[in-house]
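One protein chain omitted, others in place.
Labels run A and B following the written order; every chain starts at residue 1.
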Amino acid sequence: MDLHELCARLHRIQVSSMCDADKSLPVCDPLIRPMLADVTVAGPAFTVRAEGDLLGMVAALGSAAPGSVLVVDSGGDPRACSGELFAGEAARAGLAGIVIDGFCRDLRGIRRVGLPVFARGATPNSGTISGPVVVGTPVRFGGLEVRPGDVVFGDDDGLVVAAADRLAAVIDKAEAIERTEAGVAEAMATGTGLYQLTNAAEHLAARDHGRPSTFGYRSTTG
Amino acid sequence: MDLHELCARLHRIQVSSMCDADKSLPVCDPLIRPMLADVTVAGPAFTVRAEGDLLGMVAALGSAAPGSVLVVDSGGDPRACSGELFAGEAARAGLAGIVIDGFCRDLRGIRRVGLPVFARGATPNSGTISGPVVVGTPVRFGGLEVRPGDVVFGDDDGLVVAAADRLAAVIDKAEAIERTEAGVAEAMATGTGLYQLTNAAEHLAARDHGRPSTFGYRSTTG
Partner (left out) sequence: MDLHELCARLHRIQVSSMCDADKSLPVCDPLIRPMLADVTVAGPAFTVRAEGDLLGMVAALGSAAPGSVLVVDSGGDPRACSGELFAGEAARAGLAGIVIDGFCRDLRGIRRVGLPVFARGATPNSGTISGPVVVGTPVRFGGLEVRPGDVVFGDDDGLVVAAADRLAAVIDKAEAIERTEAGVAEAMATGTGLYQLTNAAEHLAARDHGRPSTFGYRSTTG
């Protein structure tokens, strides 16, 4: 599966479904959260170091391929790494989003632009634009090591980052989980309970008696 | 007063009014906050341990009485303890809410369901569903010890938890405070100042002169 197809398919599902398909997917620190509601971002990482200086951001905006996600390591600097202008340029250039282990600013402008921006919060001041430029190297991000080209996948629940192959290996399973859960949610909306839709009662009884058992949805809901 | 009546009356007032009626009511860590706006939750605690495993949640959803609040102790585990499906089942089963000292997921789905869910935030991955089941025991929650049957009362401002008797003992006073404050708010909306509505000036003068005094609203506003 090519990267374009992978990202397009990720865009149609939830991050939580991928995490269910592969329980060991690397998840970022949940304090890095979307700055606007109801967003999904999926794309290859273009990494940037922005420790109090934003020339790397300027360089990245000029060289990242459309569809990329800028993955910004602020190195713990308290100043904003992106505002409305960078978000606007990223949107104009067709980038998929900007995710920052650090702060952003111009929250109103970012919301107006509509580009998915994830950060630890907002602060009004930003760094210099002097350099040096450090882009395209592995960076620390939200407790993970992110390499250029790793795929960033995020929504309201948070961010996962992994090699494209690893995500491609489980996306069929994630899509199947979504179909099953959509059926379950639909059945629940019409009044059917979780215990009728799953083997919960049998599973609990089996565990009580020390018998092996796996929790799951009844096949009729599959 | 029976529990049903207590919870129905709590539902009509603010948590802050109960905290004014009893200044020593136990308040949870404010980092545990509602995941949707404009919610109120009031009900007896059904406690669950969910330290990286959700079988206790499944068991709790099958056995908690309608009106209960699932009080979930994640033991500091970084994975989500509830998503859309558990929230949907809780709503279907008539539970009053789910409060988590830990994380949830499926924020969009939880908001769609509309059940009050409180948590430290969202993260996309969840634990196993293998067991053991630990429910109905005292748990640590947001800095408090919560026992099964304690009443959980929360709104946009946060959560208090206390024995039903303790809340029942002060709810009359809390309702009276709300009536007084509603009158004050109404008077302020028409331009009357806080100093005219309270004994603020006299109270400040008395304190200046070392005379005992208690701040309060003028009886005409009561």
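The criterion applied here is as follows: contacts are C-beta pairs under 8 Å (C-beta built on N, C-alpha and C of every residue); 3 or more make two chains touch, one makes a residue touch a chain.
These numbers come from a predicted model, not from an experiment.
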Residue, one of A:30, A:83, A:97 or A:154, that touches the chain absent here: A:83
Residues from chain B at the interface with the omitted partner, ascending: 14-16, 18-20, 23, 25, 27, 30-31, 33, 38, 155-160, 181, 184-185, 188-189, 191, 193-195, 198, 200-201, 203-204, 207, 215
Absent chain, residues of chain A that touch it: 55, 58-59, 61-62, 78, 80, 83-86, 88-89, 92-93, 103, 105-109, 121-126, 128-133
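Just so it is clear, only the chains that are shown with their structure count from here on.
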Rounded Å distance, chain A centre to chain B centre (Cα mean): 31
